[in-house]
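A single protein chain has been omitted from the complex, and every remaining protein chain is retained in its original position.
Presenting subunit A:
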């Protein structure tokens, strides 16, 4: 179900030559009950599964979904176990990072609890030569791209502004300026098009980010230049304390229509559906059909960050309803029933997750504090004389304290 009425433009129609892979039923009804209060004060009710593309129900039942099914035909029990393992690892290191923060070892951490399927399902659909441009919460994506356990905590411990060399893992430094990375992804994708390669860029952003001008500009540029970029929006229902109804009065995926960008609205807690949707979008990008917008409807079950107090604004009933829709539980149910998730296997997965979390803790505690004069490093590629002067003056100043007392 590609949410697009713009099939008169051939390039924006569904992929060709893949009979039945992306049927194109009519776009959603033009009206939606979402966000009916004047200022979106109340969070919208959780969308029913009928409104979302879904392959795996919260009860662990594998449903047929003609748009998505062909795109995960290769995901057998073994591949699904891999995705499950990634989700277990992500949940585990996320908990470890929260603990590190509570123990004073990290300054801050933005938990991803509840968003494992959205992050793992999408990131595992990427190729190594693709490039992800994310915000701060996508630690599950970073893990899939190849960030080491220690890489994930550098920024939050305050020893670096970037956890890794972006080109080494095909993922930009996570963006703190909400929405800016969508433009960067679009520019990168434009570069791929100019270079004549079939790599793609993926922009990850939140529901709150969709209100930003940069995100709007990114979609305009991407559509006009037919850039091979995937706009992957994790609608986790919250932008800190603001419910999604304050950002939009209609489903976020519907926004894309106005830019001439087809969209998919999937159950973001369903790792299979997310994988399929991302593959559809990437396939369009690689074929030269331009951008696609994916809204993964999920829920942020933790605080915005470790500094947040969601008890001030979260309705416990809504929270509980989302806990019933856990992304890991449904896979456990499915694979438990099929017999693929044996006790041994579950134990091995858990051990892997423990190992990753342990390495994260050890790596975190061992991170060296950078040298004082490193604050002057890399301002310019060729350091300026003026900054070199500031640096040597400060080094001389510090040297006065070498024996503990100013000389």
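Note that in this section contacts are C-beta pairs under 8 Å (C-beta built on N, C-alpha and C of every residue); 3 or more make two chains touch, one makes a residue touch a chain; residues count from 1.
The definition used in the following text is that contacts and distances are computed from a predicted model.
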Review point. Can you tell which of "ABC transporter permease", "Alpha-ketoacid dehydrogenase subunit beta", "1,2-phenylacetyl-CoA epoxidase subunit B" or "(2Fe-2S)-binding protein" UniProt lists for the chain that's not drawn?
Key: "Alpha-ketoacid dehydrogenase subunit beta"
Study note, to complete from the structure: Contacting the left-out chain: of A:123, A:141, A:189 or A:335, that is A:189
Point to revise | Absent-chain contact - pick from A:109, A:131, A:257 or A:322 | key: A:131
Revision key, fill the gap. Note that subunit A touches the chain not displayed via residues 131, 133, 160-162, 165-168, 172-173, 177, 180, 182-192, 194-195, 201, 213-214, 217-218, 220-221, 224-225, 377-382, 384-387
